[in-house]
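Structure incoming, see below.
Omission of a single protein chain aside, the complex is shown with its protein chains in their original locations.
After this line comes chain A, so read on.
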């Protein structure tokens, strides 16, 4: 059993331009933002990003790193429309595969099960079929003969995930109320990189939390990064809520200005810039 700990920079050193990248979490909730920021510090681009989108998508789109996005929505939750995503989309900055939330889930499941597709009813009758001409339908081979959408598997070269806790072996734990779809992202990806608030001894994982909080199994995890506050400014319950004030700043600051001010040469520079901003707010 290997020690899989690595740094965020080491994670992104294993990624390449042109890859398909899955990003866990949901909207502005438990997004692997430290890993996304590390990615933004590289020149990796031309990505296909698969995400229930939040500021992860907003930032990568604003920075021009996305060639193609696969999503059902992009939102900051408390701010319904993600302004940087909107701006990028309105200037036709990337290709878009827009599907329904349930179809997206079926795509994750198909990939995790190594199936080419899974049938779903969602999508029929809506413009999902018009705007995604590559989507095909399939007829039930049983006597009902129902026509369903054949949602293709959402394969990924790599998945980026943020967890509450993990051990050095890659067992990942969420302590918040919702696992989102992070285990499926890991199963759908060739390599899964998991940041966490704290790396703890394996025995520590089940001392204060039930075993069903152990969402990620080490067999599906490639690398583990200790990243305290690694979902900031998205929520990572119960360790912290969404930083609404900072999210508002993100949403109202032109991207070049935000990137200049907060996306310095390292994660420590980000933390320092956030601390400085907070002090300015207080003073």
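In the analysis below, contacts are C-beta pairs under 8 Å (C-beta built on N, C-alpha and C of every residue); 3 or more make two chains touch, one makes a residue touch a chain; residues count from 1.
One rule holds in what follows: contacts and distances are computed from a predicted model.
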Not-shown chain resolves in UniProt (candidates "Sugar ABC transporter permease", "CoA-transferase", "Spermidine/putrescine transport system ATP-binding protein" or "Ferritin-like domain-containing protein") to "CoA-transferase"
Considering the whole complex, which of A:48, A:71 or A:171 touches the chain not shown? A:71
Of the listed residues A:12, A:103 or A:274, which contacts the missing chain in the full complex? A:103
For chain A, which residues touch the unseen chain? 26, 53, 71-75, 80-81, 85-86, 89-90, 92, 98-103, 105, 120-128, 130-131, 146-148, 177-181
